[in-house]
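Omission of a single protein chain aside, the complex is shown with its protein chains in their original locations.
When the chains are written out, they are named A, B and C in that same order, and each has its own residue count from 1.
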Amino acid sequence: MTTLTINFFASLREELGASAETLPLPAQVTNVGQLVDHLVDIRGERWAALQDKSRVLVAVDQTIVPRSHVLRGGEEVAFFPPMTGG
Amino acid sequence: MTTLTINFFASLREELGASAETLPLPAQVTNVGQLVDHLVDIRGERWAALQDKSRVLVAVDQTIVPRSHVLRGGEEVAFFPPMTGG
Amino acid sequence: MILVQTQDFDIAEQYCGLREEAANAGAIVTFTGLVREFYESTTTLEPRVESLFLEHYPGMTEKALVDIETQARARWDVQACRVIHRVGELRGGDQIVYVGVASTHRGDAFAAAEFIMDYLKTRAPFWKRQSTSAGAQWIESRAADEAARERWVTDKTDPDVPH
Partner (left out) sequence: MILVQTQDFDIAEQYCGLREEAANAGAIVTFTGLVREFYESTTTLEPRVESLFLEHYPGMTEKALVDIETQARARWDVQACRVIHRVGELRGGDQIVYVGVASTHRGDAFAAAEFIMDYLKTRAPFWKRQSTSAGAQWIESRAADEAARERWVTDKTDPDVPH
């Protein structure tokens, strides 16, 4: 079974109480949107925050991607709120 | 009889061999365009360079004005090529 | 040159570097971002900012900034470019970000510097948390920043816009 590295940043990290972890990638999860749904399934409703596309951005291997981005296993996935640098 | 102060700058100053002078203002000269025509009349064809609106700008009392700007006497008039500062 | 660092930077040193690198530049445009002591608040109360913490995503930050600089160099004449972003704990009035661009003409220098800032604001993974007498809170992103970035998008099917 392949795994994913998942990182959470800023307000999302505090809200979910999670910063970095390794997660097994189930066979039925083939893209980012499905990964989010899977996290809500196994962790509970609080994680539904990840489903709000306007409030949560996703990067795979350090590049911002849409929810339709395909996952093959081994990727570094990150969830975070819109950036506020500069 | 009222007078005008006339200044010439940059390439125009060199071209006309004139930098600053005081000129009596004839009664028939009531605006900048007429002043230019008057200068060509009394100084000769070389001064027709002043008639080219795209190559010669005019300032009256240190503000850029169109050729239709009215002259009453006592003004400081300046002729110069398009600016190239900065 | 891209730097992500906790320490402060010296704008005179950066400017000298840009002048040395850019052989025949006619224009240098610099942007410096400062920590404001009062941020817009959703309430009418605007407590004074005591400190600001800059979190970032190490690795992706540098990658995003290099990508933004590369895009700017592809679109405009950029003879030299420097981007510095601080992370960690900052105080009101502190310098937070620097962008310097040297170009042959001023139009390119202005456009490239503003482009880099607009993309940096919305595409580089930095997040600000401010601490005031009323407690700590994460600063919300501004719709104006996303709008500023979208001005530069010529291909509206740009794949970097998440959907």
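Side notes on the structure shown:
The working rule: a contact is a pair of C-beta atoms (placed from the backbone, for glycine too) under 8 Å apart; a residue touches a chain by one contact, two chains touch by 3 or more.
Keep in mind that this is a model prediction, so the values were computed, not measured.
Within the entire complex, contacts from the absent chain reach the displayed chains B, C. For the options C:V4, C:A27 or C:A72, the residue in contact with the chain missing from this view is C:A27. Chain B residues in contact with the hidden partner, per the touch definition given at the top, are 7, 9-11, 14, 53, 57-59, 62-68, 78, 80-86.
Against the chain not displayed here, chain C makes contact via residues 11-12, 15, 19, 24-38, 93, 104-107, 109-110, 113-114, 117, 144, 148.
Keep in mind that, in the parts below, only the chains that are shown with their structure count from here on.
Averaging Cα coordinates per chain places chain B and chain C 49 Å apart. Taking each chain's centre as the mean of its C-alpha atoms, chain A lies 72 Å from chain B. Listed for chain B are no residues, as none touches two or more other chains.
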